[in-house]
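The complex appears here minus one protein chain, its other protein chains still in place.
Letters A, B and C mark the chains as written, and numbering starts fresh at 1 in each.
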Amino acid sequence: MSMLKPSPTDRVLTFSEAIREAIAEEMRRDPTVFIMGEDVAEAGTVFKVLVGLVEEFGPQRVIDSPISEAGIAGLGVGAAITGMRPIIDIMFGDFITLTMDQMVNQAAKTHYMSGGKLKVPMVLRTTLGATRRSAAQHSQSLHAWFSHVPGLIVAIPSTPYDAKGLMKSAIRNDNPVAIFEDKMLYQLKGPVPEGEYLIPFGVADIKREGTDITLVATSSMVQVALEAATLLADLGISAEVVDPRTTTPLDKQTLIDSAKKTSRAIVIDEGYEQYGVTAEIASVIADGAFYYLDAPVKRMGAMNVPVPFSPVLEDVTVPMPQGVVDMAKMLCGKN
Amino acid sequence: MSMLKPSPTDRVLTFSEAIREAIAEEMRRDPTVFIMGEDVAEAGTVFKVLVGLVEEFGPQRVIDSPISEAGIAGLGVGAAITGMRPIIDIMFGDFITLTMDQMVNQAAKTHYMSGGKLKVPMVLRTTLGATRRSAAQHSQSLHAWFSHVPGLIVAIPSTPYDAKGLMKSAIRNDNPVAIFEDKMLYQLKGPVPEGEYLIPFGVADIKREGTDITLVATSSMVQVALEAATLLADLGISAEVVDPRTTTPLDKQTLIDSAKKTSRAIVIDEGYEQYGVTAEIASVIADGAFYYLDAPVKRMGAMNVPVPFSPVLEDVTVPMPQGVVDMAKMLCGKN
Amino acid sequence: MTQSTEFDYNAVDREQWLHMYEQMCKIRSFEENANELYFSRKMPGLTHLYIGEEAIAVGVCEALRREDYITSTHRGHGHCVAKGASLDRMFAELLGKEAGYCRGKGGSMHIADQDTGNLGANAIVGGSAGIATGAGMSIKMRGTDQVAICFFGDGALGQGLLYETMNMAQLWKLPVIYVCENNLYNEYTHNRETAAGSLKARAEAFGIHAEEVNGQDVRAVYATMLRLVERSRQGEGPAFLLCQTYRFLGHHVGDVNREYYRSKEEETLWKTERDPLKNLAAWMIEAGLAEATIFGQIEEDVQAEVAAAVEFALNAPFPNVSEVTENVYA
Partner (left out) sequence: MTQSTEFDYNAVDREQWLHMYEQMCKIRSFEENANELYFSRKMPGLTHLYIGEEAIAVGVCEALRREDYITSTHRGHGHCVAKGASLDRMFAELLGKEAGYCRGKGGSMHIADQDTGNLGANAIVGGSAGIATGAGMSIKMRGTDQVAICFFGDGALGQGLLYETMNMAQLWKLPVIYVCENNLYNEYTHNRETAAGSLKARAEAFGIHAEEVNGQDVRAVYATMLRLVERSRQGEGPAFLLCQTYRFLGHHVGDVNREYYRSKEEETLWKTERDPLKNLAAWMIEAGLAEATIFGQIEEDVQAEVAAAVEFALNAPFPNVSEVTENVYA
């Protein structure tokens, strides 16, 4: 059940609705699930993702917090250890900077340090992504940091279907899970089946099959890769788009197998390119598919600059379909 | 002058003495330099690295702070913007978790966000490294995080000579620089010339020349690589040991050139392997030396587990010379 | 709302009050135009308006010298104007233009102007507490008699950083003044839901001298700040000023339907009875310091200046794309 793909006949939801539905379903199913964060209740978050939840579940389970990111992450850890399943809402991914100690030194390590006795079943939901004209402190994609940390799980959905399934899995998981939602995806529509389903962690999804080149893409970069694949098809290049869906655990085998098949790969992610997610994935593929590759594995991350405010500058900092097309053409020797 | 290597006839200092000397020299040279942190004054830090400084420079310039890592990092940013050159001492690298907002959202971005008007000439010194039986919250090597962030410089010295030269460069640099010192290296001895010298950022150092395989290693892993190189020499394998010295900026060219020459590479770093420094460096080499490589670039980082306390467990979590030797033999087809 | 009453407002020059009025007027007009630029889709992104809170920025900055420092917030236009920035370059920044204070790289939430001592607006709530306190440390080390002002909202009291830095400011007697703009809300949540106990006591716990003032009365803010600034210049250490205020409009320009978190009546009350501009004008007229007509004249002049500034910004060129990689490192 869990591995099903959506069918084109499913009803259509936005990314945002899919997340809300996942949380609502889990809150109905399990009274220990609650959500806490800044302006999550009446306001339903600044992105309006949680609108309606406080009406259904009340302010005891949909809790407006002070502007205390470290504090609410910490409360999440304590509540999780003692029998609850908190979802901690961190408005902008840039603010995970304030939660690093609680997430990395506490949440991620408690199970191990206690020799397996204590568990921390908590979810931290936050956002990523630029191009909203929000400047350097509200536009970062910092998921590489959490991905680096053993003990944490990092999910990074790219479609409404994945968002719902990954969120439900996160809430049921007994470990701390961080979910990064791209702010630019919230209005994206896609099929989401009515029934219950989960998406397991560490299982990549092939979003489009192809034979000439593998485009590994995460979050909103999946849309960029799909657009690029369409453009490439016109040029006679068949691109396969693979979405890891979780960065930790990483489904290395699917990525490697795809690259073995196509013998070329580009990795696209919206985090800063240097020491980012693209580095891990590219090196995994370059190692695992070494004897099959016809060209070096290329990486496309966000430009290594703080995100500028001015639209003319901001827009060039993130990977765009045309850039992917150009890179793919080069790798495939078509110029 | 700045690129000189130490000569074997130089006087010998420990890593710790070299750092102290660098800071003392800069404090004598420039009255705007000061150092602040927990127990830095009379105690001279818990590692005793700064012993004697408060006697020479007084408590106005060697400042014991409250246990407020975020706060002192923040004060560092403010003091740096307004004409001082603070060195902020964060005892254990694990505690940079508490400084992430100030370092990443403030220090790293202020220059860019202000359109180049404001500068943040501050140094954050901290430590890394396991095997001190300090368990999961006092043993991490988290330099990959800062390396990911544009606007920050990350230095990671492996010898007394480099430690002094990099520290002096860091203090004179007009950007926020994070220096990670391996706790296990403090007693390491090595030649350090008497005169003044600086080590530029972004210039890798070939610690040992070789022809069959490149071992890229950072911090104390340089010692591990050098030991491995000695063992490999006995097996007829000539290993080149390359130390990037700064992870950001990274001297890609030297790494790639070495790999092109040897056609094989292993990257060794003490951070967690997943999404760590080894990923960036391996993918840079795999890309840049693609047409020259005879084997996949391999990575050896710390095991992807929170650092366990028990010595029998902790010791297997970090790369050791024998592990490097085994990997190198495999890559060179000698079994 | 104590001591300040001891201050004799008549000791202040009529011209100075008029100057404060003009400054408040500039801020208001700046914000109205920013709002308009948003609704006419000429401004990228969102912005947070300061309308209703003008007396704080102006009362505080009027007590400062050019070389004193301020750190500001996401709601920072008022502080920036009051500290002396020019409107044309501010608007240019809001529009992401090369002529902006940050060459378009910062935008509304990051305007910095070191020439007037503005170390920058900050989009991290409470995020500038370290910067302001560090500036205070630097002042003390360099031995000048500057002061550093840290502006922040009531919501910032949720951030641990503020407590860490207030402790150090008091320990080391740093010339920092923490100015809390309590407009009752953290975005869309009233602070009775987010702040326990007493806001002022949070500074007093560290031994910091703290006062509370009516943030809608520029006279009170100014008079109180004069004293606090003087204390700090004399080496008596930090202070905390709690200003009671209200933002007349939304949390940001897009926050138009606000009834789900605050009532129209509440808004109307503040707008009609506690408007800092109206109140200053009324007092000056009543005290015989000015005739009613002068305020209209000031408004007209200001509006002309603002209109010209908007015009300048709209016509200014965007930065060259190649600038994207400049200024990452100094």
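In this section, a residue touches a chain if its C-beta (ideal position, glycine included) is under 8 Å from a C-beta of that chain, and two chains touch if they have at least 3 such contacts.
In this text the structure is predicted, and so the values were computed from the model without any measurement.
Student: In the whole complex, not just what's shown, which of A:44, A:151, A:165 or A:306 touches the removed chain?
Tutor: Touching the chain that is not displayed is residue A:151.
Student: In the complete assembly, which of A:66, A:271 or A:321 touches the absent chain?
Tutor: Of the candidates A:66, A:271 or A:321, A:66 is in touch with the missing chain.
Student: Among A:84, A:233, A:316 or A:330, which one touches the chain that has been omitted from the display?
Tutor: A:84
Student: Among C:23, C:72, C:138 or C:194, which residue is in touch with the absent chain?
Tutor: Here the residue in touch with the unshown chain is C:194.
Student: Pick from C:23, C:47, C:138 or C:167: which residue touches the chain that isn't shown?
Tutor: Answering carefully, the residue with contact to the hidden chain is C:167.
Student: Even though one chain is hidden, which residues of chain C still touch it in the full complex?
Tutor: Residue positions of chain C that touch the missing chain: 157-164, 166-168, 170-171, 193-198, 201-202, 204-208.
Student: Considering the entire assembly, which residues of chain A contact the chain that has been omitted?
Tutor: 32, 34, 60, 65-66, 68, 70-84, 86, 101-102, 105-106, 110-121, 150-151, 153, 174-175
Student: What does the interface between chain B and the hidden chain look like in terms of residue numbers?
Tutor: 38-39, 41-43, 46, 64-68, 70-71, 94-95, 98, 132-138, 303-306, 308-313, 316-317
Going forward, only the chains that are shown with their structure count from here on.
Student: Starting from the mean Cα coordinates of chain B and chain C, work out the distance between those two points in Å.
Tutor: 41
Student: Return the distance between the CA-based centres of chain A and chain B, expressed in whole Å.
Tutor: Those two chain centres are 30 Å apart.
Student: What positions in chain A touch 2 or more of the other chains?
Tutor: 94-95, 98, 135-137, 304-306, 308
Student: Note the residues in chain C that touch 2 or more other chains, in rising order.
Tutor: As it turns out, chain C has residues touching two or more other chains at 102, 104-106, 110, 122, 124, 127, 160, 328.
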